[in-house]
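The other protein chains are all here in position, but one chain of the complex has been omitted.
Right, subunit A next:
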Amino acid sequence: MSVSSTPINRPIKSGWWNSRTFRRFVRHRLAALGVVMVILLTLVCVIGPYLLPYNDLYIDLRARFSPPLTGYHFLGTDPLGRDIAARLLMAGRISMLVGFAAMILSTMIGATIGVVAGYYGGRIGTVLMRFVDAVLSFPSIFLLLALAAFIKPSPIMITVIIAITSWMEVARIVEAEVRSLRERDFIMAARMLGLSNRWIMFRELLPNAMGPIIVAATLTVARAILLEAYVSFLGYGIQPPLPSWGNMLNGAQQYLQSAPWLAIIPGVAITLAVTSFNFIGDGLRDALDARSDLN
């Protein structure tokens, strides 16, 4: 008995680039722009520092407060005479890394709580979702700052704290999605086969809720970059000499009159990065949401 498959009875496998989701995503021009921007920003931050003549910690005292496009420093220097271009790129690495890591962690927390609450429902589900509501009652910046001030700040701790204060949206989305998936036939079938609850939750339910999770995760990167910028700007986030886009702005206000570029340049970088991730998230939502065909 030989199993030979002819091209006829083999299912036609179309690549992901051919899928409807992907085509709709590309059609979304802003999302495409966002992807290009994110790739560019990442490349510049990863490669850029090797190409610049200064590193981010080199102090050039004679060139303190140089405005952009004068002298040897392309984007000018800060109050200590450090090259802003070099710091901006190194800061980009930190800020985007923190944003990504916080996204992964918070998505994991949110998805786990959401899937457990949605699958079990009943008392467990109610308690978990009420807990989500309770955490959401605290303005996240208040909670974030209090935790950052109480716990010794290191880049890893900041990432963890940001994740702790931004997993709730994902949990809500996953819970709603799982609650509607739970009644479908394939879950009934999985139960009848005697699969364990854990298998059903993480191997059957979660993969089917992936669309909304990816959208929420993309928007969480944007949110995490913003939150990191806030806490670092206020002095409770990433600590100098390690640069981040937020802490480059710390202290910029007192030089607003004499050296406005100190405030403007990092802010533009933050806005670019956050806008790009928001564009991507919005495009993904349109592409993954079947209902968007109707409007």
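We adopt the following convention: a contact is a pair of C-beta atoms (placed from the backbone, for glycine too) under 8 Å apart; a residue touches a chain by one contact, two chains touch by 3 or more; residues count from 1.
Methods note: contacts and distances are computed from a predicted model.
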The chain dropped from view, which UniProt name applies: "Glycerol-3-phosphate ABC transporter ATP-binding protein", "Peptide/nickel transport system permease protein", "HEAT repeat domain-containing protein" or "Succinate dehydrogenase subunit C"?
-> "Peptide/nickel transport system permease protein"
Determine which one of A:41, A:145, A:215 or A:238 touches the chain that has been left out.
-> A:145
Contacting the left-out chain in the complete assembly, out of A:57, A:80, A:136 or A:288 = A:136
Chain not shown, touching residues in subunit A | 30, 130-131, 133-143, 145-147, 149-152, 222, 226, 229-230, 233-234, 236, 249, 252-253, 256-257, 260, 263-264, 266-267, 270-271, 274-275, 278-279, 282, 295
